[in-house]
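All protein chains but one are shown at their positions in the complex.
Coming up: subunit A.
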């Protein structure tokens, strides 16, 4: 059974799968995040035609913040 498993699974290729799978997975996940969460993207022209006009002052739209505490921001613009 062991010999069969080894010849079938090609254990030496597992690191390759880890790295390539991880890289591809992370890129696809970021692309999906951009497609679905980015306010510049419009999927539903009837019900949500311009999502970039509905931004809140305390929401975080970027993937990662270094120094920015979005919960402290206030909205100082007139309503659209």
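The criterion applied here is as follows: a residue touches a chain if its C-beta (ideal position, glycine included) is under 8 Å from a C-beta of that chain, and two chains touch if they have at least 3 such contacts; residues count from 1.
Simple rule for what comes next: contacts and distances are computed from a predicted model.
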So which of "Aldehyde dehydrogenase", "TRANSPORT INHIBITOR RESPONSE 1-like", "Cytochrome c oxidase subunit 2" or "Coiled-coil and C2 domain containing 2A" is the UniProt name of the chain that got left out?
"Cytochrome c oxidase subunit 2"
Had the left-out chain been drawn, it would touch subunit A at residues 12, 15, 19, 62-68, 73
